[in-house]
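Please read through the structure below; I'll follow up with questions.
All protein chains but one are shown at their positions in the complex.
Moving on to chain A:
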């Protein structure tokens, strides 16, 4: 509803309904309120619409919309309740939204009421903002995605856009710094969210370099806006001219600073692209590894492939897609670039002509209205990032955890296959897979899980995911009706031959119940726990199905993650380290089960949980069915019991449990 006449029209209707509501006696007020709320709900589809409501909020409030509700007295509201009420859908979410608008009006002095002061209202709104950062940045956690409709999500996001546009954010600094740390520690491929927060902080919050609390936020800001000495007060457009005046040593120091800045949070500034290209063009080849922040291992790879990489960098990197430099650096570190197949694949991509639909998707996701960079450059840049940071692949606000998991897995274990798949998809807007001897072509299958793709994705994902999603869905259809979870066959077909043949599911399709959960847990521990699997490490990521539970432990839905490794954390406790494609930093699955993303031995991009917590949310995984039989008896009953209790008291309540033993 960006259309001004539509907003005008809706605003006229709102005024009419408001008049009817105001003139109704208490007898028909509830019915009129219902209609008024219906119209308000519709107006919330746009930020402009919220403006219309805001302008009338005093009248709406005085008209009695809050009367005889828990929102009646603004001084008795609890900021902590706002989050859940907003998630509970219309009409509750709508009246909650009105309540926030009323508080904002009070905070700004647009609406005076004796029960609460402007300062109190302001601090309430700030508290609400802190508690709802996922809405502020439109980055809902899995739980939210499962409970809210698209309309409700955009409505609530619009509210927070509106609030943050009009309210000072001074009191939320610590939370924002924590949020930025949680995101950046995961080194996600898509960096829009942290950039948005950093930009918001820059625009809205005054920071004092002498205050300890502010220093962290300033350091995030610097990584984007002034990563090195010579960038201070210099526009990106003028930076090259500055570089041209520098001597060798000065360039070296500038590069060193630039590289360190990038490594600190995994964020690349636009200046970095200028510097890197300048170094290559002027043949300062020895300084390039410094600029990329490379270790000696990475540096030797640079030296081995200098001319290949120089060409690749000059044709791909640009100020508008500078973030790919971090991915490139990581590709040099992890050795992916050392493979001939990868180098050939990347070279080939430089020659292709993109399908126009794919091109459109990529440009739409790039958030670059000036189109300074071609879709192909974005695509290759995104490949750098995917290949360099396989654990940073995310699904965005899409129900496509399966596809994201696949991209991540291929980028680690079959990078050339991935590049080739990207190439096919980019040229033909189609891909084919084999499923049990038959071909599945994305273009001839039905719809996938995602109907409206959220474009807050990298260019590789926007290219592949719509098709992978369809293929996955088609495989699921073909595999269904066999009285077992179709993932048993779909996972190996989709992800590749390194997926183990054995498949364990806690849920039994025939009896519609959880059958022999103890046995299930034993197999799980025998598969991955070093104490019981013969002290072995996992070799390939294991696609695991987990239950998503609410912070109260209630069953919400299903989710796909990859179990990467089981290891002792710095405190000596065994933890499961896994890839969660939704890149959530703050998660609470109830019963104290809270996945962490840093501080417990995680590598960038990993989530982790104590092993029994992870097991207590797992419902399906693959295992080696030839080996497992010999190992299951190693698992002590005490361990199994811990997992069982957690499972049964949470998602387990939604199922019948049968104790019959079964052959795994």
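The working rule: contacts are C-beta pairs under 8 Å (C-beta built on N, C-alpha and C of every residue); 3 or more make two chains touch, one makes a residue touch a chain; residues count from 1.
Assume contacts and distances are computed from a predicted model.
Asker: According to UniProt, what is the chain that's been left out of this complex called? Choose from "Zinc/manganese transport system permease protein", "PadR family transcriptional regulator", "Carrier domain-containing protein" or "ATP-grasp domain-containing protein".
Answerer: The chain we cannot see is recorded in UniProt as "ATP-grasp domain-containing protein".
Asker: Using the touch definition up top, pick the residue from A:51, A:89, A:486 or A:601 that touches the left-out chain.
Answerer: The one listed residue touching the chain not shown is A:89.
Asker: If the hidden chain were put back, which of A:9, A:115, A:315 or A:480 would touch it?
Answerer: Reading the full complex, the residue touching the unseen chain is A:9.
Asker: Spell out the interface residues on chain A facing the chain that's missing from view.
Answerer: 1, 3, 6, 9-10, 13, 17, 24-28, 31, 34-35, 38-39, 41-42, 45, 89-91, 149, 151
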